[in-house]
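Can you keep this structure in mind? I'll have questions shortly.
Note that this is a trimmed complex: some chains were dropped, and none of the rest were shifted.
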Amino acid sequence: MIYFHSDYGQGAHPKVMEALNKTNLEYTDGYGIDPHCERAAGIIKELIGIDDCEVHFFVGGTPCNVTLISAALKPYEAAIAARTGHIYVHETGGVEATGHRIVALEGVNGKLTPDNISQAYSEYQDEHTAIPKLVYLSQSTEIGSIYSKAELTAIRNKCDEFGMLLYMDGARLGTALTSSSNDLSIRDIASMCDAFYIGGTKNGALFGEALVVKNAAVNDHFRWMMKRQAGILAKGRLLGVQFEALLEGGENSVYYQIAEHSNRLAYKLRDGLLELGIRFYSDSPTNQIFPILPKEAINELRRDFFFYDWASPESNMQPVRLVTSWGTTDADVDAFLDALRKLI
Amino acid sequence: MIYFHSDYGQGAHPKVMEALNKTNLEYTDGYGIDPHCERAAGIIKELIGIDDCEVHFFVGGTPCNVTLISAALKPYEAAIAARTGHIYVHETGGVEATGHRIVALEGVNGKLTPDNISQAYSEYQDEHTAIPKLVYLSQSTEIGSIYSKAELTAIRNKCDEFGMLLYMDGARLGTALTSSSNDLSIRDIASMCDAFYIGGTKNGALFGEALVVKNAAVNDHFRWMMKRQAGILAKGRLLGVQFEALLEGGENSVYYQIAEHSNRLAYKLRDGLLELGIRFYSDSPTNQIFPILPKEAINELRRDFFFYDWASPESNMQPVRLVTSWGTTDADVDAFLDALRKLI
Amino acid sequence: MIYFHSDYGQGAHPKVMEALNKTNLEYTDGYGIDPHCERAAGIIKELIGIDDCEVHFFVGGTPCNVTLISAALKPYEAAIAARTGHIYVHETGGVEATGHRIVALEGVNGKLTPDNISQAYSEYQDEHTAIPKLVYLSQSTEIGSIYSKAELTAIRNKCDEFGMLLYMDGARLGTALTSSSNDLSIRDIASMCDAFYIGGTKNGALFGEALVVKNAAVNDHFRWMMKRQAGILAKGRLLGVQFEALLEGGENSVYYQIAEHSNRLAYKLRDGLLELGIRFYSDSPTNQIFPILPKEAINELRRDFFFYDWASPESNMQPVRLVTSWGTTDADVDAFLDALRKLI
């Protein structure tokens, strides 16, 4: 079986496992107060060119999102997100569980627009309405698209206009940063966002996300919020160790290499599909692509390939999601294209 | 000054005050366990033709909505509402404060459609998504429109199809029931909804809403939920006394008379405005109407009449909201129409 | 039947009803933004001698407590209360429903001690523990006792030592202020507490509590918190009208007169019981007293008098709660003492 179902279907990239094995018998304090987390935070601060910030490590994107949003908002404040945003569609109301509304808006190609933000603000009136206060977006988005520098700048400007915070979910930040269509460096992102995270789970870590928070008010007692949200790992140094292994070397690090590899194979797959005349559900320059395939072909492909349907079918055509990762090989892609070629 | 700003701008209808005065020196137990609440509940059960239900009294619509919804939903379940629904636009995230999402959808003329419900259900996938479980709608709606029997039946059918509960916010149930366009009796409503409330505050009470809950699972420990949500009034009998005064006599009661009076004067106002060539922001057959007036005329009218703007202006035309109530007189309406006639 | 079961068994004091009747047909804006609330707030500010504060009106003590506490605390902070405190024993977890712990401690005679506060603080360690941040106390307490000036000062000092806020639940503030044992003026209380409320429901109002908040951080967006907690009454002016009627005249007002009357009759009852050799469950100088009576006598008394048991019996002796109010008469007290005299 060849797997295109997700970028977290295997364990960790070998370099990450190596680091975990190497440090396994070390003794450290728990809960993220240890030399590895400190060193990983230092690497991140250097990479983003900002020292006046805090770096917090989480085991996954959902605890990271929920904790950051609940720490950033007062009880009567709300987050704004695209209707396709992870916090709205895949966290079972985790944000609302902390007492906060998500104002969900349509967006375009999986991305929130400046007009969305204006709409959310226009719905706000006075003490009878929750205040939209934080803009949540994902880079790359849940359907593979990415924000350009111009788009992110326009959103930042809207946030400034309405006094809102900007938070980026970087579960797949790696493939966005290394996309051939990208014009946003991690320093651009860090300078424009109040908070964002560098996703590890979907880019080579066994698990883990590194959250960067610049806003002092949000950082106040942030570890109390983390613990209250059950988001501190006992052996916190495991997160530090992994991010050291991933990010050492900055833009030449294993993290960037993994993302480039994933993108390269996604492009190869996409280009091969385009040659076969296949259309796509979304415009994605990253490691998730969404070809629309005939249902009969899908049924045949499933004998040798594992992947998921995505969105609703139109008559006998079904969008599917194909995801590449550090473990995907050229041979995997060739095999898929060969198999499909015979079916259509 | 003549007032069209709301249907809760005065105290209580004289019949309600009379009842409160008359019973003032009585001694009773507190918290709604008293003969007046019991009797009011009995009157309601007779009016709706259902005995197997519970009646709970609240001081206002927001505590009633928040308590009912949080009692009806499991932590991972969500409510569905029109984007104009009171719980979404005018309760400052009170529902989310109890940990539940509101899935907010566009609706048509202030009303939720069966398609909205299907859309909400289609967004639900599995344990990664909150389950849309309760449909919230208002009768009459926040912009004065009402659901027909056919529309409510179609929504009930959707609820049955998807295993959802149906809850009606009846803050302005009176003017819906007595609207000349209405074909839904209170018995129809009671038979189709799992829960609904008969609004007092906006129809003659000093304050108070009577919530009817048919669903046994929702009724389980409902008073614990009321108290936890700070929704039990110490001198609860005040609510019973008022609903006795309002609803004694059923469809011939003071409650129905107040609503008919409010509607009659709203129609008189609407018809007068139509004669003057005025257009309206929504199609309302109840006591809230939304004419679109020239801004200059509005400025002049404001010298003698109190009312609010509604929604955004288009160039020099501004929608306003005019509301009639038990205290509104024919002379009030004539005065408004006369004043406007001179201004346009 | 003669009633000693509570101080909220009747409607409102006649002066309050008179004010409600007199203003009933006035038109005002809703939600507490009206001339009556403004005027009542002014009377209160003058009475307490503090202008730099905000006054918010609630329909009851529970919504007042829950809103104030959730507005005062960050998500990871907790309130400290006596185990007999209203928020711990009679609000069904309303405070916890907003995500905050109540650190419940034994206290002495219903009162929190400075040592209690030290204990709560000593349990706090670091980011793994909720921070005890607000001290909640009731004046008079749930078992009738009152804090002396020395006691309240010592608690205020502990709050200052540990950086805590001090909040007083004044559901029965009237009978504390007018107790023959009291040495705390309302100005003392206002100067020592960060927030406190003047209870109306149990001292002559139909319903209503007037919350005074001095702390600027707590006042920030307080009305958003009120609405989110479903705590704003639509016809908010009803609260203003009642507090005008109760507090006009300050220490000579109806409010103080009602409390003095209640206390006088409680003392008459207590002294009569002492003459009969009755012992008491708590030391109460206010309008709730807790005599311990033989069960057979209680059974006989219940034919003509309505009152509740309190706490657990010791063999055939049962503590009961007797409460006096503005409606209690000398004849009521005499009748009770006469009846008891014949039974023991």
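The first chain written gets the first letter, and so on, giving A, B and C; residue counts start at 1 in each chain.
Throughout what follows, contacts are C-beta pairs under 8 Å (C-beta built on N, C-alpha and C of every residue); 3 or more make two chains touch, one makes a residue touch a chain.
Please read these numbers as outputs of a predicted model, since none were measured by experiment.
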**Study point:** Assembly copy number, counted for this structure file with 3 shown
**Key:** 4
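Here, only the chains that are shown with their structure count from here on.
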Study note, to complete from the structure: Outermost chain relative to chain B, judged by CA means, is A
**Study point:** CA centroid of chain B to CA centroid of chain C, Å
**Key:** 33
**Study point:** Centroid spacing, where centroids are CA-atom means, of chain A and chain C in whole angstrom
**Key:** 51
Study note, to complete from the structure: CA centroids of chain A and chain B: separation to the nearest Å works out as 42
Revision key, fill the gap. Within chain A, the set of residues that touch 2 or more other chains is 75-76, 98-99, 127-128, 130
Check your understanding: Taking the complex as given, what residues does chain B use to touch chain C?
Key -> 1, 3, 5-6, 8-12, 14, 17, 20-21, 23-30, 59-63, 66-67, 91-94, 97-98, 201-202, 206-207, 224, 227-235, 238, 306, 327
Check your understanding: Given the complex with chain A, which residues does chain C contribute to the contact?
Key -> 31, 70-71, 74-76, 98-99, 127-128, 130-131, 221, 223-228, 232
Check your understanding: Which residues of chain B touch chain A in the complex?
Key -> 75-76, 78, 83, 89-93, 96-104, 122-123, 125, 127-130, 312
